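Before I ask anything, here is the structure I am working with.
Of the protein chains in this complex, one is absent; all others appear in place.
And then chain A:
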Amino acid sequence: MKNTGEIRRHTIAVLVDNEAGVLARVIGLFSGRGYNIESLTVAEVDSAKSLSRITIVTSGTAMVIVQIKAQLGRLVPVHKVADLTIDGPSIEREMALIKVEGVGEKRVESLRIADIFRARVVDSTTHSFVFELTGSMEKLNAFVDLMKPLGLVDVGRTGVVAISRGPDPI
């Protein structure tokens, strides 16, 4: 039953106590129960209350996604679980640092595409660039694909962070 139905991608935000082992609990839950992690980010968001926010991009059938949220919700250091994909409109962003190496026409072309994508040059040598690019996961994927024939040598990505639209917190 849990294997039937359409598999969808969901972005889940989890507010947790910023304490030792909390990330291991979340990751252990996903690996132990066989759920997917497409992307995971974590950082402290409230130092006074010592709270961190974990953003997880996962995929599964509706029944599996409900189960993932319930399993996250019953972890003791978890304060809140929000499904940004279905709880309402939300914004997702990811940042990447992309290193491209080359000279001549390839170098010019990479810079031209970077301009179209509104990527910034944050490091430059006579034969390389490091671009900084922010956007959706898809936009970053597209940019990386375009850089491949132009001398792509290294990519660093943050993973997705997301937040709901409007005035209310999750």
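Criterion: contacts are C-beta pairs under 8 Å (C-beta built on N, C-alpha and C of every residue); 3 or more make two chains touch, one makes a residue touch a chain; residues count from 1.
Just so we're on the same page, contacts and distances are computed from a predicted model.
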item	value
Complex member absent from the view - protein name from UniProt, among "Transketolase", "Acetolactate synthase", "Ribose transport system ATP-binding protein" or "Xanthine dehydrogenase family protein, large subunit"	"Acetolactate synthase"
Which residue of A:67, A:134 or A:164 touches the chain not shown here	A:67
Residue touching the undisplayed chain, where the options are A:78, A:96 or A:114	A:78
Residue among A:28, A:88, A:156 or A:169 that touches the chain left out of view	A:28
Sites on chain A contacted by the missing partner chain, in the whole complex	1-2, 17, 20-21, 24-25, 28, 32, 63, 66-67, 70-71, 73-79
